[in-house]
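With one protein chain withheld, the remaining protein chains of the complex are depicted in position.
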Amino acid sequence: MEDLGFIAASYVLTLGSIAALARWTLRRGRRLARTLRREELPWT
Amino acid sequence: MWRVARLVAAKDLRIEWRSRVVTNQVVPFAVLVLVMFAFALDVESVLQRVAPGLVWLAVMFSQFFLVQRAFAVETSDGALDALRVAGVDPAGVFLGKALALMAQLASLVILLLVGAVLLYRAEIRADGLVLLVTAACSATAGLAAVGTLYGGLTAGAKGRETLLPLLLAPVVAPVLIAAARATEAALGTAGTALGDGWPWVGVLATFAVAFGVVGTVAFGPLIEE
Amino acid sequence: MAVTTQPVQTERPATGRVTATGTRVTRWLAVACWLGAGWLLLAGLVLSPPDVVQGDSVRIMYAHVPSAWIAYLAFVVTAVSSAAYLWPRTRSLTWDRIAGASAEVGVLFMGITLVTGMLWGRITWGVFWQWDPRLTTTAFLFVTFAGYLAVRGLGGSHEQRARRSAILGLLAVVEIPLVHFSVVLWRSLHQEASVLNPNGDVQLDGFMLFTLFTGVLVFTLFYLWLVLHRQRVLWLQDHHDDSGLDEALSARRAEEGTP
Partner (left out) sequence: MDAAVELCDAVAVLGSYPALAGADLTVRRGEIVLLQGPNGAGKTTLLRVCAGLVPLARGRASVLGLDVAAHRDAVRARVGLLGHANGLYQELTVRENVDFWAATAGAGTDEVASVLERLGLDGRLADVAVSRLSAGQRRRTALACLVARRAEVWLLDEPHAGLDAAGRDRLDETLTAAAAAGATVLLASHELDRATRLATRVVEVVAGTVRQPS
């Protein structure tokens, strides 16, 4: 399978960036929610 | 609305007439940009071939400064707030400022076309004149409308000097493409036929009408604090 | 309002479980996402046959085309929620937060589309970028929404931010046909013979088409999961700013007590 490098790169970049945004969002959510109790969050 | 527009436009142009900031700073800058292009591109034939594109690029860069200036005048002493507090019809303010900006842009375009003829040996052929004038008018109308709208959006914001070009450049892209192609057709650069220019004028006109309407509606809420 | 003292919590604070913004729904969604991604990788890289014309480079399609689709979906959602915010009857900051979250995820996916598009272009055309109408509009959208996110960062109250971004969100979508049409018209002047209509118009069939649709499905799941979480974080952000209001109000009243 030639051009494996390019193909692999595109998948790594795609899934990697999605994972990065996911992790950043979760951490930010956790930090901001530190002062709230579970019930106060409208989505619980 | 049109009464307020006339008032605001007259006020803007009088301020420009009195302060001469545009004529003493922005116009020389635009001409300078033409000269810098010549330094950068160097090859005579290339310059002549891309002259229309360069003219409109210089107009686009100058538009950033013209819009900055138009709103610096308003925010320097809180005049924009005063216009809002006085309940002056925001649509009128938008049209007034856009008309003033259009007048400045139009005079700039004329000057830069002359510059292109002198510096880049572009030739303006007689039968292309109608196309050239229509294209220039609709392009400047579009640029004025979209410039005033985004100028209002960033008027009070911090860091607006860099934010305005970031917002304006992509939006102005269609005008840049259309105006350059229409001007090429008008000047007949690289053998483009006259007829090819008219669809581009259509694009320019649609752009101008679209942003004229959107601006008139959205300007009020946009400058609302 | 710096969060200085850590209030004493009797039961576990909201972050007891893995995530603060997580619920059962998002956990199932997360599981589905990663399973789907696994299947996409398997199908895209291994199971699906190489294309008769392009060879293996078609595999990038399974990431490139779906991410473009999702980016367009994200910007449409932003436009719709911006309109919903501007409509007096349905005005609420939730719409603004959805618009903001969707725009952020949209910019991410548009970035992915551009990068994968260039990688794919490098293999097929031998050049990273080609002024093809679709790619150019993609680039335009990427920059426009980067500007949108920059405007969201400007100061002012939540309502001010919401109103400004809503107008810009709608404006951006209105500009798409203008840009696309002028680019198509522009490119039609250059009749260079491109042997293959670039990206996406490759005729996929059978298993390859199935993989493409899996890609779209998986990316949609990712999009939903990201927007759900991102929107909740924006709520936390606004709440964090506002919660300062009640404390400040009581502080002010206390201040008034002592002349």
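Order of writing sets the chain letters: A, B and C. Residues in each chain are counted from 1.
Convention: contacts are C-beta pairs under 8 Å (C-beta built on N, C-alpha and C of every residue); 3 or more make two chains touch, one makes a residue touch a chain.
Everything quoted here is computed from the prediction, not taken from an experiment.
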From B:4, B:27, B:51 or B:173, residue that would touch the chain that is not displayed: B:4
Listed residues B:86, B:126 or B:193, member touching the removed chain: B:86
On chain B, residues whose C-beta touches the chain left out of the figure: 4, 7, 11, 14-15, 18-19, 73, 76-79, 81-88, 225
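The working rule: only the chains that are shown with their structure count from here on.
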B-C against A-C, pair bridged by the larger set of C-beta contacts: A-C
Inter-chain centre distance, chain A versus chain B - centres from mean C-alpha coordinates, in Å: 42
Between chain B and chain C, centroid-to-centroid distance (C-alpha), Å: 32
Two or more partner chains touched - positions in chain A: none
Where chain C touches two or more other chains, by residue: none
Chain C - residues contacting chain A, complex: 3, 6-7, 9, 11, 13-16, 18-23, 37, 41, 44-45, 50, 55-57, 59-60, 63-64, 67, 104-105, 108, 111-112, 115-116, 119-120, 122-123, 222, 225-226, 229-230, 232-233, 235-237, 239-240, 243
Complex contacts: residues of chain C adjacent to chain B: 140, 143-144, 146-147, 150-151, 154-156, 160, 163-164, 167-168, 171, 174-175, 178-179, 181-183, 185-186, 189
Complex contact set, residues of chain B against chain C: 149, 153-154, 157-158, 163, 166-167, 169-171, 173-174, 177-178, 181, 196, 199-200, 203, 206-207, 210, 214, 218, 221-222, 224-225
